[in-house]
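With one protein chain held back, the other chains of the complex are shown just where they sit.
By written order: A, B and C. Residues from 1 in each chain.
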Amino acid sequence: MASNEAAAVELTAHADHFVDAAHERRAAQFGMWLFLANEILLFGPLFTAFALYRYLYRDTFAYLSAVHLDWKLGTVNTVVLLVSSFTVVVAGWAARCRRSIWVGHALIATIVLAGGFLVVKYFEYTHKFHEGLLPGKYFTLDLAHDVALHMESLREMGLNPAQMRIGPGASMFFALYFLITGLHGLHVVIGMGVLGWMAVRAYRGEFAVRNDTPVELSGLYWHLVDLIWIFVYPTLYLL
Amino acid sequence: MSPAESAHFPRWHFFNQTTGVMSWLTTLDHKRIALMYFGAVVSALILGGLLALGIRLELFNPEPSLVDAQTYNRLFTLHGMVMVFLFMVPAIPAVFGNFFLPMMLGAKDVAFPRLNLASFYIYVTGALFTLWAIVHGGVDTGWTFYVPYSTTSVVAVAPVMLGIFIVGLSSILTGLNFIVTTHTLRAPGLNWGRLPLFVWNLYGTSIISVLATPVIGIVALLVAAEIIFGFGLFDPARGGDPVLFQHLFWFYSHPVVYVMVLPAMGVVSEVFATFCRRQIFGYKMLAVATLGIALVGFFVWGHHLFVAGQSTFDAGIFGVLSMLVGVFTAIKVFNWVMTLYKGAVDFTVPFALACFFLYFLIFGGMTGIALAVISLDVHWHDTYYVVAHFHFVMVGSVMMAFLAAVHYWFPKMFGRMYSERVALSAVAFIFIGFNLTFVPQFLLGNMGMPRRYHQYLPMFQSLNVASTMGAFILGLGMFLSLFALLWALKWGAVAGDNPFHSRGYEWNTASPPVQHNFHTPQVIVDGPHNYEGPPAAQPTAKVAHGVE
Amino acid sequence: MNHAHAQHHGLGFFFGILLSLLALTGLTYVTARVWSNYVPDVLHVPLALTIALVKAGLVAWFFMHLNAHAPVNRAYFVLALCFVALMMTLIVGDAMTRLPTAEPNFPGYQEVRGAP
Partner (left out) sequence: MTQWLRELLFLPERASTFADRVDALHYQVFLTTMGVWAVITLVMGYFFVRFRRKRVEQSTEPFHPPLSMEVFFVAVPLVVFLGWFTIGFRDFTWYRNPPPDAIDVYATGKKWMWKFTYPEGPNAIDTLHVPVGRPVRVLITSRDVIHSFFVPAFRVKQDAIPGRYTETWFIATRTGVFDVFCAEYCGLSHSRMLGKVVVMPVEEFEDWRAAEREQSFAARLDADPTRDEARATLVTQGERLALEKGCGRCHTVDGTPHLGPTWRGLYRSMQTLTTGENVVADEAYLTRSMMNPGAQKVAGYFTDMPSYFGLLTNAEAAALVEYIKSLKGEEPAPGAMR
């Protein structure tokens, strides 16, 4: 086929200041990793703030996490994100094999999973709004009453409310909860946009005739979103 | 040095290979982007400098004279923000780094030219937005915007935070670009042991830009959340910790001092090497010290919190680490001085500026060491001593290095030579004015005058008067320097390709360079600044190329 | 060329990684909630963080092909994590070693300010 030659040219196309396509690809990968390092430092302060306030208000945080965050939803979301990470790996693998349509399918699966993640998040958020579990001045839960209500379930969890200092820092927990999950959710949304764009390009058949660097880079970004959630899950939902 | 008689202005160069406004606004050429940055940061410098003169004028009298307290507070906020975020941070990396990093690597461009252009426009957008937000919102928090003052103040701090976030993004992208460029686009033969020291320093700077800047971004976000939504993260009434803000803020803002100083050190290394005609003494030590400053510099931020309610234990850790940064700097100073030894020293404007840089760095660095001694800091913290110290380092030495870079690379960038005599007298004004401005401020700090004072006790007046007079001499020198360079741009003598007979890699091409920097692909056979014997055969073809 | 190594792994291999990630998720839940009484209090946080780090390592090393990428990519990834860890240590360490008089809600406050 005549297009084979054109494809070969496309596959090895590279910007003028690079030696060849592999050289350009290495640079792109490295650039992406630097960007990811920068993203890690973006989330770092939020986790630091969480660590600090968890140290200061340990009992309050333990209580709120155990009683007011739904570990089931958190776990479901963890599983959803892990699976979506896998589908992105599938997309990358298909791109390396030049199966552009399969790249599209895998990315659509990823976006659907991400949508599921956001739906779960939506239910979590509305529940919190409803109960008044909000940051700072919007925090309206009556804690003493709340503790009395959950006495039994606390004992079941092995916590002894009589020995806990529950109270101070309660609104702080939700400030951090909304900041961390909100920023993470924003990344999910951006990631969906990027992967959607890649899926469109994949269905156009671009990755059969172009190198797969864009798929790999957007996949790296998506994995980072997953990576951050791997830390969010135990810190917010379990500890 | 007088330009060689045979000097000619090349027919084709990166200014005229394409023409028209759009060819500049949409250019991907790192040299043109660098020049656009040049214009932007010099505008910021002039703005910040005029604000500084306003501040000094107000402080001429102990009583309020020119402006009221509120206006004064806005003035120093604006001065700090403009100088730190809009001038100092991008000054040397974005202008000279952009221009010379690819040339020193023998590359045609930076790794991601589009990202480079994007980072320029992000910078401009962020800068304009920040300025608008500060002026429109009447922000008076100082550039450190400490909580809870900034979160309870009635003025609109949140948009400024957004502006800083945007400017920060620009420096992240520039840093990322530089790191990738340094790793992937080195010419054949240019191994890590042959990198010019300017490149080493830009590399260290870029690490800081990439890894520290996101932190100020998130801090800006937290403060905005606090102001707009009342999240209460730093609000003691809700159990928040105001000191956490200071920790996070200085996690960015201390390393960013090295974003300003490291490139300056790089420039001075190049200048010393050229005008002493030697590779810098102890090249490896200098490279290691550069990375040392970049990495250890991340973990000294707590010395801004010695009296802020930080624990004694943390103070000890940060105290020791601060000393280590001092050691790295001392190593550099020794090495620069030793570069003169058995060299062939030529006194020119860039060399004079590099010497003045050394003077300011030693002075500022030593006072910095004194400040890092914890018990002494208790007295000096937040006084004019600190003001004088960081102006010595960040303005004195960095400004000297910036001017040294301008004067050293001016012939390479524009192909013309400034008047040595006018430039030297301007530099003399700057040096004298600078000392007169800030030495009295050290003494004011010793007396105990706190910073950010709109009015002061009469006992502080004599030193303040001296400082104000110095500031005007400094300003005069700066404008003289600016006019000398502007004049040279049009009427200066043709410089020739290498008027300083430097053996830095960036001189291996015409002045001004062609669009893709070099006429022939570069092959590096020797370390930079090897002045042993005659110059190595350079692969540069002396033919003026047209547009390819 | 640089991802040649990654290509050796088929989809089955990556699926195996996914399964181990899911298993580790189960493990972290079980140790934190179901068996929480058998895990000493001081170990809860380190254990959960260790499992999270292992999971993150699996994702980064295999899913993100860090095993096949240039060493400098790994270096920057690790450097970023180290910086976050040091930031956390120094800031939380500050609160841990601060004067207990500083803040009424801090642990230890009552011992100093409390009974005469």
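FYI, a residue touches a chain if its C-beta (ideal position, glycine included) is under 8 Å from a C-beta of that chain, and two chains touch if they have at least 3 such contacts.
Not measured: the values here are computed from a predicted model.
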Absent-chain contact - pick from B:Leu101, B:Ile134, B:Ile227 or B:Cys355: B:Cys355
Residue of B:Val307, B:Val422, B:Met469 or B:Ala493 in touch with the missing chain, whole complex considered: B:Val307
Residue touching the undisplayed chain, where the options are A:Gly115, A:Pro161, A:Gly182 or A:Gly196: A:Pro161
Selected residue (touches chain absent from view) among B:Ala34, B:Leu51, B:Ile331 or B:Leu485: B:Ile331
Of B:Ile55, B:Leu211, B:Leu463 or B:Ala510, the one touching the omitted chain in the full complex: B:Leu463
For chain B, the residues touching the chain missing from this view: 1, 69-70, 73, 140-142, 146, 148-149, 152-153, 236-237, 242-243, 276-279, 281-282, 285, 306-309, 312, 315-316, 319-320, 323, 326-327, 330-331, 333-335, 337-338, 340-347, 355, 358-359, 362-363, 366-367, 369-370, 372-376, 378-379, 381-383, 443-444, 446-457, 463, 501, 530-535
Chain not shown, touching residues in chain A: 142-145, 147, 161-162, 164-167
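By our rule, only the chains that are shown with their structure count from here on.
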Between B-C and A-C, the pair with more C-beta contacts: A-C
Approximate Å spacing (C-alpha centroids) for the pair chain B, chain C: 37
Centre distance in Å when chain A and chain C are each reduced to the mean of their C-alpha atoms: 15
Sequence positions of chain B contacting 2 or more other chains: 183, 211, 215, 239, 241, 244, 248, 251
Junction residues of chain C - those touching two or more other chains: 72, 79-80, 83, 87, 91, 95-96, 103, 105
Residue numbers on chain B that touch chain C, as the complex places them: 183, 211, 215, 239, 241, 243-244, 247-248, 251, 298-299, 302, 309-314, 317-318
Residue ranges of chain B in contact with chain A within the complex: 107-109, 111-113, 115, 172, 176-177, 179-180, 183-185, 210-215, 217-219, 221-222, 225-226, 229-233, 235, 238-241, 244, 248, 251, 516
Interfacial residue positions of chain A with respect to chain B in the complex: 15-18, 23, 26-27, 30-31, 34-35, 37-39, 41-46, 48-49, 52-53, 56-57, 135-138, 168-169, 171-172, 175-176, 178-179, 183
